[in-house]
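One structure below.
Other chains dropped; remaining ones untouched in position.
Per-chain numbering from 1; labels A and B assigned in written order.
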Amino acid sequence: MNRSTSLRVRLPVFVLVLEVVIIALYAAFVTYDDNANAKFQTNETNPMENSVYRDYPYFADVQVMIFIGFGCLLAFFRFYGFSGMVFNFLTATFSIQWAIVIQGFFQFNYGGKIHLGVINLLYAEFACAVVTYLFWSRAWEDESRSAPGHGFAGDPYLFCDRVGWVTFVLYRPSLNKGHAKEITSYSSDILSVMGTLFLWVFWPSFNSALTIKGDDQHRAILHTFIGLSSSTITAFALSAVFNKRGKLTMADVQNVTLAGGVTVGASVDMMISPVAAYALGVMGCTACFFGYKYLTPFMAQHLRIQDQCGIHNLHGLTGLISSIAGICAIILATEETYGPSMYQIFSHRAPPEGDPKLLELQKLIPGLKPGLGRTGQEQALYQVAAIFSTIAAASVGGLLTGFVMKLSFMASPSDEDCFDDELFFDMPDDFNSVEFKMPM
Amino acid sequence: MNRSTSLRVRLPVFVLVLEVVIIALYAAFVTYDDNANAKFQTNETNPMENSVYRDYPYFADVQVMIFIGFGCLLAFFRFYGFSGMVFNFLTATFSIQWAIVIQGFFQFNYGGKIHLGVINLLYAEFACAVVTYLFWSRAWEDESRSAPGHGFAGDPYLFCDRVGWVTFVLYRPSLNKGHAKEITSYSSDILSVMGTLFLWVFWPSFNSALTIKGDDQHRAILHTFIGLSSSTITAFALSAVFNKRGKLTMADVQNVTLAGGVTVGASVDMMISPVAAYALGVMGCTACFFGYKYLTPFMAQHLRIQDQCGIHNLHGLTGLISSIAGICAIILATEETYGPSMYQIFSHRAPPEGDPKLLELQKLIPGLKPGLGRTGQEQALYQVAAIFSTIAAASVGGLLTGFVMKLSFMASPSDEDCFDDELFFDMPDDFNSVEFKMPM
């Protein structure tokens, strides 16, 4: 009944404005990608030449992750299941729409028109995860500082990586302060594990969706699977060993198992060898577990950083490991390991225009574009620079987001109403009829 | 214990008869499609030439929609979850089997034999949705009148469209009459939202499964995603603004969000432009919401039409918008927009045999078949005619179905036993142990 949380005016006005703006922008700027345009295709001749067949299966898998995986995972609170699933649905939909336009201007802009294909939707879904995360975490002041080596650094794998840990960070807000409704129930925990399993199953698609096709994508799938796999058994072991009674904690099963998918992110398509992917999974999981267990309470008490989402701990550390691994992989990349295709993966390392080696390579790889002739070390340095500029960009973005959210544009609930579906939904009659003992 | 609802005799006899008939028909008439026949394929040479690789991914997605998406969505009643999921499973399986044979005779009949491939299964799954819907809605008398512009009109998109709204219509029967067991529970609502999310995620596969491959399929995916997306945020806005306390209603989240997938149906593979898909999503969602809110009660009171499924309102209106959009798209189609491939999409518009323009076009598109040389306006008129004949066919079909269902072939429950799993299932012990307050 709390007037200040009513969605009656705010939400519809917001949606109406958005829709008018989007319709205007779409009408003025959005057209079809050549692959989706009847004019530039004689469609039945060779369907497999249309890019949709390369991108759509991965897009569908990422859809399952965002809408079903996260939706279920976020429904882990006893009294907050509707909100978890439904607001994930709303914010994901909204932010994908928005990302299509924003990214279109920067990435798919040809002659003043945004060219729309399935690949745009895929990029937008990656961006969406970032927005969703911001909406959920409200830890914007901290977010920028907690991103040591991630973000839209230009290279798809880093972009992918950022999203990896950003989305990962979504769940389990407010674990280190007590709230009577911050409890799970038997069925909400099971639902949340289902979400974890959907994320686990499709994470290889997520990490490989934006890589170069062919052997690169193949490696991305292999590394992600191996990393998740070693991460999972490590999470079970750590959960049991640090529990006083030797039992498993569902929060670990739901979250820490996925850390490996993040840690392999920054080097996911490189020739790092299967054993490195396995080790990265173990390391990432361990860092995530201890960050979660020790760093979060420490920072809350001593650094006065209220890190409700455990971003610093869970994902800062995981991300840091991932970035360092990525930089090592860049330094160690040689033509001996990669063959000529090294100059496709690291396009700036290709010989510059006019270099006789370029012509030689172009005999092997016809479409190879001239690069800047960088060495591995130089490339790694640029990578480090890209990481720092990402941190800077994330800081600015984070502060702006925080500012917008502070404008009380959103219907922010009072403290005692937190984690309660009743605030935003007409509830079924059994919602409060089952009694629950309060924790501890 | 109610003798009249026992499945003990009816169901087994029905299944036995069906199985004998199907086995006889299969033995006599069903053989493999050339693409699935070892005799006409030397299988390892080029796997990608086998049609299974074009159709199977879409088939798998539609399977998820029908069996899991609808199954979950239909489990929204507190006391009717088993029935929702399990009878959806049974009727879908049964009707797909049947549709394989029926459609085989009409569509895949070569030399007196039904040629079976994955594409047959895909068509059968589309048909299945219609049957499922009839089984569920029992609103057969009305159904025919509520189909202004849908049906198996020959063109795949119209067919697809019909199924789109038909399947959409499945859920939320009996909303405008009161029944003590017509209540949801916290967990049944969450399950139902999961169903919605599965439908949402794979709807692009559904709408694009039967289009021409290549850029047509690409556009179908894009339009469906965009339409669903704008429809979703509109549904949230409308749900909040028309709720007295500014809260969200789960039924809107579960149903109205999907309206956009229906509205784009009839023009899903045409060059309607992304902005039109966005606008269609908004319009469809709005029509669906208001039909649901105002038209259903009005008709129940004043026209004595007991429209338990809200077909007229929810889907008649959505379907009408979709059809009008389809006709507009047909009228506006020009060679300038589509290039020569227009004559593939609208095959009757291709120049007739002997026309010199045909030879010219065949240089661009080698396999182009001669058409009837129709103009866009003529094509649109034929479309309108097709729509009316569909309504006629749907009327006859609807009446026949109604007649069959009135034969008390089905174990129809008495009114007070409606919405109660106990009628058809051996129930676990906790089924009635949790007390529920009755709604208002």
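Keep in mind that, in the parts below, a residue touches a chain if its C-beta (ideal position, glycine included) is under 8 Å from a C-beta of that chain, and two chains touch if they have at least 3 such contacts.
Note that the coordinates shown come from a computational prediction; the quantities given were computed from them, not determined experimentally.
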Complete complex - number of sequence copies, 2 represented: 3
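FYI, only the chains that are shown with their structure count from here on.
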Cα-centroid distance, chain A relative to chain B, in whole angstrom: 33
Chain B-facing residues of chain A, complex: 1, 5-9, 11-12, 14-16, 18-19, 22-23, 26-27, 30-33, 35-52, 56-57, 60, 63-64, 67-68, 71-72, 75, 81-82, 85-86, 89-90, 93-94, 96-97, 116-118, 121, 187, 191, 423-431, 433-434
Contact set on chain B toward chain A in their complex: 48, 54, 57, 61, 78, 183-190, 193-194, 197-198, 200-202, 204-205, 212-219, 221-222, 225, 229-230, 232-234, 236-238, 240-241, 243, 245-250, 253, 257, 271, 273-275, 278-279, 282, 337-342, 344-345, 364-367, 434-439
